[in-house]
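Note that this complex is displayed minus one protein chain, with the remaining chains in position.
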Amino acid sequence: MSKELNWMIGGPQGSGVDSSANIFARACGYAGLYVFGKREYYSNIKGEHSYFTLRVSPDIVRSHKDTVDLLATFDADTLIRHGEEVVVGGGIIYDPSQIGIMFSSVPTLEKRIVRELVEKLRLQGLEDNVKGLLEYLRNKGVRLFPIPYTEILKGVGKEIRQTQLSLLERMKNTLAVASSFALLDFELEFLEKAIRETFRAKAKIAEQNVIAARKTYEHVQATYGRTFSIKLERGNNSERRILINGNTAIALGKIVGGYRFQTYYPITPAADESLYLEANEVFELLTPSQIQENPQFEEANYLQDKGSIVVMQSEDEIAAINMAVGAALAGVRASTSTSGPGFSLMMEGIGWAGMNEVPVVITHYQRGGPSTGLPTRHDQSDLRFTIHAAHGEFPKIVYASGDVEECFYDAIRVMNYAERYQVPVIHLIDKALANCTATCSWFNTKAVKIDRGKLLSEKELEEINKNGGYKRFQFTEDGISLRSVLGQKGGIFWNTGDEHDEIGHISEEPVNRKLMMEKRMKKLDLAYREIPKDEKANLFGDLDSDLWVVSWGSPKGAILDAMDALKKQGISLGFFQAKLINPFPKDYAFETLKKAKKIIDVEMNYSAQFSGLLREHTGLEVRHKIVKYNGRPFSFDEIYYGIKKVLLDGDERVVVNYGA
Amino acid sequence: MSKELNWMIGGPQGSGVDSSANIFARACGYAGLYVFGKREYYSNIKGEHSYFTLRVSPDIVRSHKDTVDLLATFDADTLIRHGEEVVVGGGIIYDPSQIGIMFSSVPTLEKRIVRELVEKLRLQGLEDNVKGLLEYLRNKGVRLFPIPYTEILKGVGKEIRQTQLSLLERMKNTLAVASSFALLDFELEFLEKAIRETFRAKAKIAEQNVIAARKTYEHVQATYGRTFSIKLERGNNSERRILINGNTAIALGKIVGGYRFQTYYPITPAADESLYLEANEVFELLTPSQIQENPQFEEANYLQDKGSIVVMQSEDEIAAINMAVGAALAGVRASTSTSGPGFSLMMEGIGWAGMNEVPVVITHYQRGGPSTGLPTRHDQSDLRFTIHAAHGEFPKIVYASGDVEECFYDAIRVMNYAERYQVPVIHLIDKALANCTATCSWFNTKAVKIDRGKLLSEKELEEINKNGGYKRFQFTEDGISLRSVLGQKGGIFWNTGDEHDEIGHISEEPVNRKLMMEKRMKKLDLAYREIPKDEKANLFGDLDSDLWVVSWGSPKGAILDAMDALKKQGISLGFFQAKLINPFPKDYAFETLKKAKKIIDVEMNYSAQFSGLLREHTGLEVRHKIVKYNGRPFSFDEIYYGIKKVLLDGDERVVVNYGA
Amino acid sequence: MELKLTDYKTPIHNDWCPGCGDFGILSSIAIALTEMQIPPHKVAIFSGIGCSSKTPHYLNTYGIHTLHGRAIPFAFGAKIANPDLTVIVATGDGDQLGIGVGHFVHAGRRNFDFTLIVYDNGVYGLTKGQASPTLKLGIRTKSLPKPNLNEALNPIVLALASGYTFIARGYAYDTKHLKELIKQGIEHKGSAFIDVLQPCPTYNDINTKEWYSGEDRLNELGKPMPRVYKLEETGYDPEIRDPQDQDEIKKKILEVILKSYEWGGKIPIGVFYRNRHVSTYEERIASRIPDYYVNPPAKQILYDKDYLPIADITRMLKELEV
Partner (left out) sequence: MELKLTDYKTPIHNDWCPGCGDFGILSSIAIALTEMQIPPHKVAIFSGIGCSSKTPHYLNTYGIHTLHGRAIPFAFGAKIANPDLTVIVATGDGDQLGIGVGHFVHAGRRNFDFTLIVYDNGVYGLTKGQASPTLKLGIRTKSLPKPNLNEALNPIVLALASGYTFIARGYAYDTKHLKELIKQGIEHKGSAFIDVLQPCPTYNDINTKEWYSGEDRLNELGKPMPRVYKLEETGYDPEIRDPQDQDEIKKKILEVILKSYEWGGKIPIGVFYRNRHVSTYEERIASRIPDYYVNPPAKQILYDKDYLPIADITRMLKELEV
């Protein structure tokens, strides 16, 4: 019996699959377990298949697996799509009323899936319906747990005085979760708490679901006893923890990091961040006494008791970036969040911000491209585009987070970079990060200070104006000039997308042009020098190894999990996780990797873009690549076996494809 | 006495500087000489300084020089800005009425220019006005030729019965040109012919200018005799030649290459191409008899006697690219032309074309960036951005022309690539190419065949539909599918920016996704294999040398001219001029350069982007770079001395800055 | 051989929510095409991005599902390249009047021959119910956390100000009426705009089917009093008859505008405005390129039997000769 559980629930979009997975995850969290959750869904509102996998363990888990221990379903599509993922000895919960459904009558199933399954079953002489499939799976050694959903629901209905079945149907999810708990012989109390907490705004619904859960739990335990071989046990956890996804972590980082203006145009998978911010647009502040000693306080003539962030749905992404830049000019920490298509529309705005040295953060959630691509699926294919975004040359910082926790702290950090170096910063996130759920330690809101760089007060401006006058783009040693903001007395400046002089007026004069180009580009050198190593990249594993993995962004979790497993087999690797992507941490990378005999690049894109970047900047050639581009994130298994394949067979290009 | 002449004329924008330079160039062309012209102007309509330099020689010239042999002026600004560029022994033509003008009273002059000049003159005890400057120059050994413009104009006025001086003023330019001819002791007949040809639409104006030219010529020869040491002599030329700039060469390439739909949104320096096309929207065709044997003819039910191109001014660049793509879907060879800011707006459209395998050409004229940058100045800073344009990964071809002649032939070629590989192609041009004037051999319109790739006829579609049906995105060995176009019978397809199946319907299914990604990306491998070496890059110079120059785009001319000069000093280099930028010709580059001891990258951008590309793809590190980013193109001298500096001093980064 | 409704439909799985108004619009387009017997391969339907923009996949014509807000430029390019095509744009209100409103406005100015059908559901369906530009200020649909902060656009007035020469409004659940509007739109030579009231049962609980049919307000007999009514049944005349008559035009414009402001209690559907006297963009091109209609960009022959280009640029080269 493994300590770890891989649980999956699936069902049509809009039927509550997500919230039941959240309940399950929360319950496990209450039980002191670590959770890693992965969410998959179509670009559709209702009816297409969606599913959620949860990996649960007393030890830390940072990725999902390709196999499922217990699959909870209530529709045929989920059974057909995922049945084969269940391990021998694993179990499937299903609604026996689905038995007769023919594969070909499920309209949401892609033809390939049906075709392949039918072939397989026919070979075994089985029917091409759910029944045939279940037989096939049972033959393979999977345990089947039919749950009479309708019957149980009717029972629940009686108890809560609700006879309309269509209203009760919504509780099917709870039934599936509770069945799972019963089979796993796990304490119901955690589930009850999780249900109550999830429906905290709707006490009545919460209680109804608790009743449904109890009834189901009893029924299942009565029916199947403790016959299922996989059990779930409490972990022991002493620290305070949260369960959170990437979108929310970024949003919280922005609130803590002092962002007070956020624009967005709806797009998956970025929009949830903005919606969370909007829902929390007014928030509490810490003790005002501390604030009054803040050097900034003197100029603010109002003692705040709440903070707030204006969240603005713009007419398009062009407006979104430019509104954020306009707000930044007025002195706000401003940002916008988007994904591929929206990012493509922001080029001009980003270039203008670069030219005018405006600090602004663009949180860019990569998704399946090109074009509209796979709007709700994962990819990491915008690396190069992000680095080279917009025509002309100007300094921009690109920074990539590797997990949910990093999302939070990095969101604060990237705005510090933006203001310190007066540049646009692109914070690279991706769909896998945005939509995964992970257990994290309670966020430490005092871990990162706020650094507004060379931002001036009116008092300072007064001083400057006494001594020769203020120039927004004054040439300086390090390229950074003092910054005033719109509305400040004594701080008047001009901005233009044209090349300009120190005050900000258009200038085509070639000597000034050269100096201005150098002034701006110098700031990147400064950032390169100043940003500490541990913000540039994370190193993991055996630093003396001559086997190194290089990667960036969300593959981190699967890589770390795979490294742990490989270590147990005596294979120890080093792992260079790049975070600062531009300016590229070339010395750190070179020093770290120069002695490596084998470097394996792990990336969720076709061209292994990071390996090109590495070679461009360090000359190091990455001979081995593990890549994936089918829209589904790397699993633990893919990295684990992928690395093994490289080590054993010497494969140069391992393309992995798992995930439904 | 050198065989070559460097002539410059300057004056306020809108005063006719360009057309006088054209007249001069044409006249030299008639005299059998080679001409290379460079045009500089502000982003302004009237009043700011503009100038034109012409390098003229019986031998081929492909770049401008930093020095001027004869400077023709009629305003103070030009004198002040360019006076010091004139060589010892060179001459300056000026209007004596400008003598008293103080530098500080010329509003168009940038402060730096005035400051530096004043300092210089003060050191010599000279006044800070035109008089002081002229004295300074004469002391240095420059010959001064005051021309009494007003007096001569009055004389001309009498002859042509025009007494209004303001109307006569327009002829100042002609006076400057004619004065130059007189001083250079060059035949007036060429000038007369050039004037007549330039004003061919306005016979009366032509004659007036001819009269003005004659009068001036006589006056100057009478005044100065043959005292000026520099003379211009006829070349001997037997071939048929044209004098043409990059914008026009591209436009002609498009007409010959079968482009029949062009969109644009006005932007410098791209718009002139579209305006030329619009002015020539209806054009002649070759013998119809030949056409009737064309396999395409059967389906066209109309025997054309004229061809035409629809040129469309769109509401923005987003519309421009998407209109072109829409037209391409209907089977037209369609293109759009733009520059940096417009290109930045085209990202989404380019990605969609990539995803849907639509052949379309984007002619991208680089100019000074970032942002609005230097709208009328030169730069080559969009290389990386162009290669990585748009989110996600999809095949696109990037192709860079190196001179005006290449512009013409490449314009035909890039559309062949687009249709053969069913990809968007970005044709990289730049401001220097767009606006330079060069002598070329008569264009050979039969040099490049038209290759429409796997474009289907209705007859072929009928056949296909008999055998199983047509699929627009059918998986094939090489990734290319047969292509039908809107309106064709039997060719119905669907397009979507979403990932799609072989018919074109949305598909999120991971197996299909993987295959489709591979299908699309494979086409780049095919292009890489099929495009012949001599289209991938040009090699020049000593191919066995261990000194190599690498470059792309417009620096070609200056590099070749510098190589010729260096060769005379016994320094022979090889020159790898990349034309195919994406897919990068890595094997060709590696094979060519691997044995080089020194590689020098010459580029008009800050980061020496091409050297990064080379290292990324071949591992070869370019240690020496000659770069420039002040908005003015490389001169012959800059490359010549730049290379020398690298060779003698071993400089790793030579930043050059010449140009007013 | 007569074409049947099924000839215009594809067997693709339709994933709109049950009860979505999009189904009615889809049917209306298919019926209109069937009744007009336009060969499917002569039709090109363009869409942007959104639930509504999946329409082309369900129709057996050339179907071009483009970018968010950009269907019109694609459609324009195709139509001008090949004026024989019947070009339809079928797209969402967020798509066309939000991010794409610039192209909406400029299409009107060109009056090129196409039919624009906007699925007007007041929300961004596919991104989960944010306010679209036709949702009124202060309204809060069930999908909105807080009331809408933006004033609504009036698409009819906007179309008029932009120059559309055919302006109509339909209702998604009245397919009989809607398909007639679509037919008229297609027949109209010039830019035709049809705003279609489209209930989104999933996110818009304000402008529902029930609301449009007035189920919340019953007459004395207990029967719902529909909000939607047909302009043609009131004797309203949308037609500009004498293009020279400035007074007629002004009067008509004012009528259109008055009608367009009706909302809430009475919502007019039908043709608001039709002006057959404005030149189309194609005609304007033909005034410059005489053989444009017979020899449009898409039909020109480009090379001879040896694949050599046949364009003759001698005239231009001579002008450049030295």
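Letters A, B and C mark the chains in the order given here, with residues in each chain numbered from 1 onward.
One rule holds for everything that comes next: a residue touches a chain if its C-beta (ideal position, glycine included) is under 8 Å from a C-beta of that chain, and two chains touch if they have at least 3 such contacts.
The model shown is predicted, which means the values in this text are computed figures rather than measured ones.
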| item | value |
| --- | --- |
| Partner chains on view for the chain not depicted | A, B, C |
| Residue touching the undisplayed chain, where the options are A:R55, A:H82, A:R333 or A:K431 | A:R333 |
| Contact partner of the left-out chain, one of B:N6, B:S43 or B:T263 | B:S43 |
| Hidden partner chain, touching residue among B:A271, B:I309, B:C440 or B:L486 | B:A271 |
| Candidates C:M225, C:I257 or C:V294 - the one touching the absent chain | C:I257 |
| Absent-chain interface as seen on chain C, which is shown | 98-102, 105-106, 108-111, 133, 137, 146, 149-154, 157-158, 160-163, 250, 253-254, 257-258, 261, 278-279, 281, 284-285, 288 |
| For chain B, residues in touch with the removed chain | 14, 42-48, 107-108, 265-268, 271, 275, 278-279, 313, 315-316, 341, 371-372 |
| For chain A, the residues touching the chain missing from this view | 25-26, 28-30, 35, 200, 240-244, 248, 252, 255-258, 260-261, 263, 280-286, 290-291, 293-297, 300, 302, 304, 306-310, 312, 314-316, 318-320, 322-334, 348-349, 352, 412, 439, 442-443, 445-446, 448-452, 485-498, 504-506 |
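Please note the rule applied: only the chains that are shown with their structure count from here on.
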| item | value |
| --- | --- |
| From chain C, the most remote chain by mean C-alpha position | B |
| Chain A-chain B separation of Cα centroids, rounded to whole Å | 45 |
| Per-residue overlap in chain C, given as positions that touch at least 2 other chains | 49, 67 |
| Residue list for chain A, restricted to those that touch at least two other chains | 42-43, 341, 371-372 |
